[in-house]
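With one protein chain removed, the remaining protein chains of the complex are shown where they sit.
Chain lettering (A, B and C) follows the sequence in which the chains are written, and residue indices restart at 1 in each chain.
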């Protein structure tokens, strides 16, 4: 079964292929009376947009969002908000050569296995272009959460290069096109990306995200844990291969006495002396910052020839031309933020339903 | 909102508290005509059961499952299968001392914040005892999947100690009570666990799981990706803090040319030359082994005094007596297997629905 | 697929067969902090219980409910409430004679067609005994709705005999075992029922339900209309064949000018001059009484021989012995009330989620 809907109460359904007429999503369950216009959404889409530099895909997409429904006289009505983004720089011709060949690391093989049919042009439905819809939905989710909740993400690793955590500064993130929080890392990372692009190869990366200002009490103990749903949201992003909350995998190496976040009373209520938990206990938010890290694999489209087969079952080789990102983790940064926003908005509504 | 239901089509809803009358679950959506009796389920529950050794909790629970509905003349009827496990060794008295104190690392604080009420006895609804229901549901899921699908998990790290992957042998797992696949690691791990228990402390750990024999085609591109749903299922387990698929976080460090799983034609169809993807591409199974790793934090109940507050907001200290596991990751092994089985059974039915 | 779960946010999942060990349900999504004990639920179950008179089934079921989870120190915890009712007067022997024969009007034929297997004893999963679970869940739903919301149902027709609406008096309903609101109708109805029972035959009936005190604003325009969800809830009850809201089928005969509910301002806000709409407009409650009528077919188990076939495809005849109701619509009255309560509780939580 295909399920293109995210969320339980704050829900969005995405549609569209990379080389079709348009992509879009229907956002449902948004509370009424929230001021919303296209500029509110465009702001975030512009962050994600390719073509900004040599370090991301050269595809030129203005990614202009249109609101087709659900807003009346500048406010949400409580009805579905239909958003559409036309595809303007699709060049299906780029893909003639690879028609029928399964690109390693792409969904060509599995779509063919499952559906018996797939749109080979730019990944079709599998294209990371779908993430524009997530960013658009995330813009609305942020409005629901309000100004108190602050969500921000950064790129903390590219290939084998990690930031120096001593230099971590959220204010740096907006100042460089790599969303890197370590001023010192920007230059070597840029150079490495230029080099890998020239080699026709690519790098993976790790994105870190933090949400502050989230009240204690969001989430549910079983099968709708806040950390579970954050993890699920992150793993739904293209090329995500791993996710961790708080201390994450590192917590496995610790003793219970090291990992425990002890509690004191601060000026504004409970104060945790550390945050190995990453802001959740028993699947419910503690009021501390929610923190997660997401691992992205390297871009699968590379210029280095790879062994593969075609849809008739014959062995062949493939080079994936086109206009690709040398490190998709860069453009994943705003997407990770958006998915965090959507998950939190959904849980805010769920909490309000049960606990008033 | 509370959501105690796992799954889309193969679904189970769990209920019950650690120190209540019983725990149980209702398994819904099971195909009809599948031979099923209590022994089929008990087999797997016995693996998870505490009290087996000094290295797990000393709580003595026979964990005897009763089938209350959904089976007629030895076969599933297609109707809900209600399973109940009575609580027989609950000792609520153990918990009088900690009443009202929020145990660090436990859900006491967050349940109190969310619901304004919580059952402090052994974690109440937050207790890992709930995982017995998952294991029971997993036993049914395995029957749906059939003998061709083989799911097995192992403990690959305890605290700072990892296995030597050269020694990895699935056949070792059943031969030691630590579910350890490295024969050489068993003895030092046992000693470390005995020591940490004496110190009143605990260790985290990492569980690795593999499912073989899964056909290509299970999953869906967006918001029901197979790897997303596996990740979500794993992160719904108590104390899970991270999850990765295939090469996982390691993939972030790789180049695209290193990470690519090239494809050739083998005797039985497509053959991948590596499996960094962990058996999924674009959210859909490739037919290769599905592989994942799950990080568990150390047991939060320790005998070392910790700073905390109570429900009236006063600062205090706490020692969590009771009968606790020095490393909960050990008992998580059969739970990880069960959640993998349930996720796959759910996706098998979903795939059948859409693609016939 | 089997779906044994009612509701979106206030949800219950029922399980169990007529002649199994027990039946039960898991109520999920209940707000925390609501005082609840077994007597609160038993009160309503006692109304539905068979064996009360010659006019309902002679099966003697105490229908004693046990709360197995979700309540702590007399209050709901926000976690799943597991309810169990043991089957105590099951007499599977009664059914040996009809084994393998498809009873006309029953689910035997369709269960066999769908699942290839069915429990022929007393209807198995199809038994109206399942409605006890609905009544139990409804008792909890009423607590969520609070005292302001008043739900009451009555039997307004038995076979060809309808009440005289001039005599309609809600206070009469509790005074006779037929839940009849027309004092004058009780005696002739009783006599007709005694007679039809003697003939080995049965009657259908119509139940009318009203909910007052429901605020304006519950419901949603599309696919979760309040009247749609009430209709769906009613049609999920055993033997229901039709449902109408407000003027219902009668509205089809009216002109627009006759059907319109004009609006004036009363002392407490808007006041409608009529209620042909039955309390909803555009799928959302108006604040007027919600009214519905549900048609039930006659009991299918009768002592008059009927032509049928058996599971091997042979033609045969059947007489359904056992202890059956001469008119199931009587016992449907508390079930209709319960389903109304559950639908409203669900929509109350949904409304709170979106509109705060």
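The rule is simple: contacts are C-beta pairs under 8 Å (C-beta built on N, C-alpha and C of every residue); 3 or more make two chains touch, one makes a residue touch a chain.
Model, not experiment: these values are computed from the prediction.
> For the full complex, which residue in C:20, C:105 or C:122 touches the chain that was left out?
Reading the full complex, the residue touching the unseen chain is C:105.
> Out of C:43, C:174, C:194 or C:355, which residue would touch the omitted chain in the full complex?
Final answer for the missing-chain contact: C:355.
> Have a look at C:38, C:66, C:169 or C:261 and name the one touching the chain we're not showing.
C:261
> For chain C, which residues touch the unseen chain?
Chain C touches the missing chain through residues 1-6, 8-9, 14, 102, 104-107, 109-111, 113-115, 125-126, 130, 157, 159-160, 196, 201-206, 216-225, 227-229, 231-232, 235-236, 241-249, 251-265, 269-270, 273, 276-278, 280-287, 295-302, 304, 306-309, 313-315, 329, 350-351, 353-355.
> With the missing chain put back, which residues of chain B would touch it? List them for me.
Within chain B, the residues that touch the unshown chain are 9, 29-32, 78-79, 221, 349-350, 352-356.
> Which parts of chain A face the unshown chain closely enough to count as touching?
1-5, 9, 11, 13-17, 20-24, 26, 28-30, 32-33, 66, 68-70, 72-73, 75, 77-82, 84, 114-119, 124-125, 349, 353
Basically, only the chains that are shown with their structure count from here on.
> Taking CA centroids for every chain, report which one is farthest away from chain B.
C
> What's the call on chain B versus chain C, same or different interface residues, using the half cut on shared numbers?
Because over half of the interface numbers appear in both copies, chain C and chain B meet with the same residues.
> Mind checking the centre-to-centre distance between chain A and chain B? Centres are C-alpha means, answer in whole Å.
Here the centre of chain B sits 26 Å away from the centre of chain A.
> Need the CA-centroid distance for the pair chain A / chain C, whole Å please.
It comes to 46 Å between the two C-alpha centres.
> I'd like the Å distance between the centres of chain B and chain C, where a centre is the mean of that chain's Cα atoms.
Roughly 39 Å, centre to centre.
> Going by the touch rule set out above, which residues of chain C reach two or more other chains?
Within chain C, residues 9, 29-30, 32, 78-79, 349, 353 contact more than one other chain.
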